[in-house]
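Provided herewith is a single structure, encoded as structure tokens, for subsequent inquiry.
Note that one protein chain of the assembly has been removed; the remaining protein chains are unaltered in position.
A and B are the chain letters, set down in written order, and residue numbers restart from 1 in every chain.
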Amino acid sequence: MSRIGIRLLSTIPTLFGVILVTFLLTRVLPGDPAVFFASNPSMTQADIEAVRTSLGLDRPLIVQFWLYLKALLHGDLGNSLSTGQKVTTEFANRLPASAELTIFAFVIATAVALPLGVIAALRRGSFIDHLSRLIATLGVSMPTFVTGLLLIFFFYFLIGWAPEPIGRLDPFMFEPERVTGLYTVDALLAGDLELFWAALKQMVLPAVTMALFALAPLTRMARASMLETLGSEFIRTARAAGLSRRKIIVTYAFRNAMLPVVTTMGMTFSYMLGANVLVERVFSWPGVGAFAIDSIINLDYAPLQGFMLVMAGIFILVNLTTDILITLIDPRSSL
Amino acid sequence: MSSAIKERFESIRYTVASNPLNLLAFGLFTLIVLVAVFAPSLVPHDPLKTNSQFALQGPSATFWFGTDQLGRDIFSRVMVATRLDLLIAFGAVILSCVVGSLIGAMIGYWGGFWDGAVSRMVDVLMAFPLFVLAMAMVAALGNTVANVVYATAVVNLPFYIRLARSEMRVRRGLGYVEAARVGGSGDWRILTRFLLPNMAAPLVIQASVNLGWAVLNAAGLSFLGLGVRPPTPEWGIMVADGARYIASGQWWIAAFPGLALMLTVFVFNLMGDALRDILDPRMRT
Partner (left out) sequence: MNEPLLSVRNLTVDFATRRGTVHVLDDVSFDVGAGEIVGIIGESGSGKSVTAYSIMGILDHAARICSGEIMFEGRDVLKMHRRERDGWRGREASIIFQNPRTALNPIRAVGDQIADVIARHTPAPAAEIRERTIASLRQVRIPDPERRLRAYPFELSGGLCQRIGIAMALACKPKLLIADEPTTGLDVTTQAVIMDLIQGLVREKGISVALITHDIALASEYCDRLIIMHAGHVVEVAPTAEIIANPRHPYTEKLLRSVPSLVDSIDELQAIDGSLPDLRRRDLPPCRFAERCSRRLAECDAGRLTLELALAAPQPCTLRKGTGPLSTPHLIACKNPL
């Protein structure tokens, strides 16, 4: 446990670097955020100056950074200029939407990729093997925003299986009572199956889009890692000892093969955080990615700053989880 | 010496012949590059000319890929866009490969303070999802094509720095480097004459694998309205244009540039695999 604590502490320099980079990037954003208010004709030059002062933009950069850090420590990410809301409030509303989508997509991708990769390795040269290689090469070549659009065309326009791609829920339905913020989970908690199906249906296409993207690296790694493990000497020992095929594949090969796969899973999850932005845009998904795009367009730096920080934070958390998982599987590694 | 070259050639021939996909990859790659070079003088229509009379027409004999909402010929636009997308990708990859491997090689060779400092900076860069970082950088630096190239290059730097650094750390202790040092070669000469050339293979492999990703990254940025601006023909923007019409069935506006993008990335990835087969037989799967 204390080792996990030490590992957490070791992320502090990285975290500080992340905050610094985020701060610098958003301060060089073109255009003066205060000018945003200047579009309002009732504002005078003096008013704009007042906004600048209230935002601390007239102070030296180092002082601004200090103020920013102080606010951050109090959990204050500033206010969105375009919506007037606190950035933290916006995130509280939008993060669950992104999380639900990403996690669902990740589960789909893992559930398909691992068996596919493992079976491909066990039956080299078979149909499944060729299929897995095709998916691995094709998958990395597919831009999420194109696959998303093609899926919409086929499954919404042509066959009509999928609902209209306009966010998390049909506009005529009411959101479930908020517990986790994940609509499917909340609908189940409320015992509302109809709502659960409706929310799930909205999520299928965007989730599949993201899963297709994540499938490629996972399948590729699962196959390669399983092949390498199956060829290793301790598998030969296990075979020579007459252990059953099942035992060899599950207990001996699979667990060892999982080690690099877990690392890849962590990496893939973070790639998905990036892809999220595009997928949310295509499916009008009201998540943090879509929010970040809006703030870039509006030169609204506080939400963008918050977004980058949250993404990097999740990223660091994912890496930590990966490390912990690997320590659990592999006695040789220590955090 | 000539037998070594012959053997090398033999191995390339073997790799290409043993996997017909490799041959296909090289063929298509040549085709794409030719399109990028000659498209502007070959296309049947002016890619920028709008004509509301022909707006939103499906594929036909006149407009092979149909027309967009302004009546522009999609086939011509897709072809012409190849050059810009390829330039961005190649520019970004070459930039990050050259700068990244130089930085990585130097910190790997000399170690010390700069090694630590750069490594920490790389950690920080790696802590962001790449696409998000590229997005923020283009937003911060300004909405231009050059900035898309820089942003794509910067988010890729860490991979080259890390690769070059670790290759360097492995190699600097090897016998031939010691021999060169004993023979009186200076640091710089050892670095440029003995070490960098030997690191070329893994770096080239990394770059070729990276190329497809760079195309995707650039197109993704312009899909979001970052970087390239309309009416410049560019695949990402064209897909974004078509996105508004896809739910009402006008699939061709987004589909053709999307497929062009997919094909290009697919070919680049295949080629990356083929190059890896040729340059690094150990990594064959």
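The working rule: a residue touches a chain if its C-beta (ideal position, glycine included) is under 8 Å from a C-beta of that chain, and two chains touch if they have at least 3 such contacts.
Note that this is a predicted model, so its numbers are computed, not measured.
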| item | value |
| --- | --- |
| Touched by the hidden chain, restricted to displayed chains | A |
| Contact footprint on chain A, counting only the chain that is left out | 124, 232-234, 236-245, 247, 251-252, 255-256, 259, 329-332 |
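Here is the rule we go by: only the chains that are shown with their structure count from here on.
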| item | value |
| --- | --- |
| Chain centre separation (chain A, chain B; CA means) in Å | 24 |
| Touching residues (chain side chain A, partner chain B) in the complex | 13-15, 17-18, 20-22, 25-26, 28-30, 137-138, 140-146, 149-150, 152-153, 156-157, 164-165, 224, 227, 270-271, 273-275, 277-278, 281-282, 292-293, 296-297, 304, 307-308, 311-312, 315-316 |
| Residues on chain B engaged by chain A in the complex (per definition of touch) | 120-121, 123-125, 127-133, 135-137, 139-142, 212-213, 216, 219-220, 223-226, 236, 239-240, 242-243, 246-249, 251, 254-255, 258-259, 261-262, 265-266, 269-270, 273, 285 |
